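Only a single protein chain was left out; the remaining protein chains are all shown in position.
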Amino acid sequence: MKRAVGLQVLMLLGCGPSAEDYSFVRTEHCPPDCDAGARDAGPTDAGPPVIPDEPLEPWDTADAGPLTGIFAAEVIVTAKVVIDIEARQLYRIRLLQRGTELRMRTQACRISLPAVAGVAELTIPPALERVLQTKGNEVEGPYLSMEDPVGAAFRPPSAVIILGADLSDPMLDLLPTQADPSRALDEDADGHPGVTVDATTVLCRNPERAYVALRAVALLDGIVEDTDTIAGTVSPLLDQSVLGVSHNCLAPAAELVIEIRPGSTFRALRVADAQDWDGNGNVSCPEIALHAADLFGDYWMGR
Amino acid sequence: MTRCLPTWQLALVVGAPALLLISPARADVEDDLGLGAHAAALGGAATAVPVGFASLHHNPAALSPGGDEPGFAELSIGLTYVHPITFVEGLEDAPIDLAVDVSPSAGIVVGSRFDLGRPFGLPGLNAALSLFSPVDEIFFYTVHPDDSVQWLMLTDRVRHFSLHVGLGYQVTPWLSLGASLRVLIDLETFTSGTVTSVTETVDETGETVISAETLLGEDVTVFGRVGPILGALVTPVAGLRFGFTWRGKIFVDDWGWTRASDAPGFGEIGFVHHFSHYFRPHELSLAGSFEPAPELKLAAELTWGLWSDAMTHNQARLGPGRFGDTLTPAAAAEWTVSRGVDLLFGYRFTPSPFDNFGGPTNLLDNDQHVGSAGMAFRIDELTGESLPFTIRWSARLAWLVPREEQKDFRRFESDERLLANPGYPGYRHGGVVPSGQLTVEASW
Partner (left out) sequence: MKYLSAALAILALGPICAARADSGSALGESSRTAALAGSTTARTADAAAVHSNPGALGHADRPLVSLGGHVGDLRMWLARPGERPIELGQTVAGFQGALVARMPGPDWLRRLRLGLAVHIPAESALRITAPPRRDLPSAPLYGDRAGRIAATFSAGVELPWHLAVGLGVQLTPELWAPTTVSYDPSRSDDPDENVLVDLDRELRVRGAALAGVHFSPLDALAFGLAWRQAATVRAYGPNDTRAGPLVVDAEIDFHEVFAPEELAAGVMWEPIRRLSLSADLEWARWSAFRTIHNEVPDTRFHDVVNVRVGAEWTPRPPLTVRAGWAFEPSPVPPQSGLQNYADADRHVIALGLGVDLESRGWAPMRIDAHLRWHVLGRQHATKDLATLPDVDPDAPGQQIDNLGYPSFEASGTFVQAGLTVTIPLGGTAREGAP
């Protein structure tokens, strides 16, 4: 009996690795014909474009000058985020010209955030785009240097767009932060502070989300080349504050510092019936986005 | 399934103490090569057999077994060579890339044992020190992720220095006690860098690459680390000895961080590392030796190793079941065939303490059958001249019992991880590890 116990003690002491103590992590897997790497198709994969009905602003255009109309404007921002990059933005600008006076309404149609391909990329999801398109900036004043617009200098005041924050002074107030989110505003109504942007980084296994507050300011300084074209330089300001992330793998992306470099430009092109997809007399932001590749080149293909 | 010793091996463990000698459970300089040809020829089964300075590792009490001349000193210098011949074959002809090749290794063993007690009026107090070093390196280690296909014990475990210092004291004619220290190192490495420029380029595959030029600095500190070894040697009657040795756990702890500052856009980025090398668990050896005749010595040994406490090179403990404690039997014999000439033999079975069990890790290890043999030539007895030298050689052959590993989808989070595993769908591995030693000992 004692020897048997001794043997069992020896066995217990020296039984080596044990598969019974090594737990399984799952019991099921894909059947043989299952594509484990497949992902669902996205919302833009198929179907005709959906253009919300957006009527033209009811401005009195009597005696309006030749510059009056709707323009699609592309702003190219040169910045440095680790390396030199370009970020492009698309705007709808409606102008009503009388002499040197301009009534001007600016809407942001597409904003691409500065990103480093393969390292950290932030993109605007459809829900945020809808919020963006409700943002408008309307000003009126003597923004042309002469009554004959062709060849005139075009210098409107700065246009400011705030997303995800409620600021008393849009230009001077600090954006909310993770430490002080008191002025954060859940503008896309998804339950997270600020607005939600999609984020992919080199550190993340899957696409994640960042909750941010943004401020974009553009000061245009251009020349009216002809009644259909205005071009010049931009002094942009892009300010962003990360209020939260869906996964800690985004933490390095939240630390990215964007440095705006000199050399940003803009080009505004008149749009009209050819771009009026729904024929309602107004070329809205979605219609401008739909034709952006035709107007400004392949960069906008599929964006 | 619990991996225990088969019944016939258990019978040997329990029923044949005269012929069972157990070497310490797992591979290392002292076990794979042996500290000197004497211990190597006995298969490392020297807990109850005095083997000169090598007793520092096997049983420090055997540094002072009795019978030494007052004021004696011994010096030993030896060469070792090991040449593993291994194979790793993918199942279903799948290609398997080894993270690091197993390569031959040569080393030098220097040891000394001497009477320390005489100046202090303490007869029976002996001291010893030993140093093993690979021939052209003080240490080599290689670290790869645990799922890279790599040998767990055969790549770098014999490619590092091993230093022992210790004392043995014969308390009474029948009892000796000893203590020694095994010396290794710890490493602390802090790497700091300053990013001086960042450029965007296109590599040879056409991919955009963001290349950062960095100025690196390092702060490296190598600390000493010791593991204790305690031993006792009991000699109740002449020709019969019992040895008991406990060896404390030891490994090289390697930690630090790497940080690059002034990274444009990121500021400071970095990572932390923590590795372990040459891990040896706590071990307990029990042994007996018997001289049925003046020219014949037999020994048996059993060693228990606490391998369940082990970790991988990446300091991962892997969870329950992966590493398991081991019990290793061994046997040895030493026979004086003629005046001045000894023959030595040894055998042990060393079970593997680790199994991948079809999981993400690919750490290769096998059970081993180890046979050894050697000879000793005492020059003064052979020649009759006053040449107090002994020349020893030993040869050892370890057969790695072939093993098969097949990946089990239940051990992986997803099929994606299963298919991406470097060891998928599985592999067979085994081989032989021959080694030899030549030692010259001088005494005065």
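Descriptive notes on the structure:
The chains carry the letters A and B, assigned in the order they are written, with residues numbered from 1 in each.
Rule of thumb we're sticking to: a contact is a pair of C-beta atoms (placed from the backbone, for glycine too) under 8 Å apart; a residue touches a chain by one contact, two chains touch by 3 or more.
Not measured: the values here are computed from a predicted model.
Of B:Gly66, B:Pro145, B:Pro320 or B:Gly371, it is B:Pro145 that touches the chain left out of the display. Only one of B:Ala62, B:Val88, B:Ala260 or B:Val433 touches the absent chain when the whole complex is considered: B:Ala260.
From the options B:Leu91, B:Ala106, B:Leu175 or B:Ile210, the residue with contact to the chain not on display is B:Ile210.
With the whole complex as reference, residues 71, 73, 75, 99-100, 112, 114, 118-120, 133, 136-145, 148, 181, 183, 185-186, 191-195, 207-228, 248, 250, 258, 260, 271-273, 314, 385-389, 416-417, 420, 442-444 of chain B touch the missing chain. Along chain A, the points of touch with the absent chain fall at residues 116-119, 202-205, 247-249.
Just so we're on the same page, only the chains that are shown with their structure count from here on.
Centre-to-centre separation of chain A and chain B, using mean CA positions: 60 Å.
Residues 1-5, 10, 13-14, 198-200, 208, 210, 263-267, 269, 304, 307, 319-328, 351-355, 357, 359, 408-416, 418-419 of chain B touch chain A in their complex. Per the touch definition, chain A reaches chain B in the complex via residues 3, 6-7, 10-11, 13-27, 29-30, 36-37, 80-84, 116-119, 252, 255-258.
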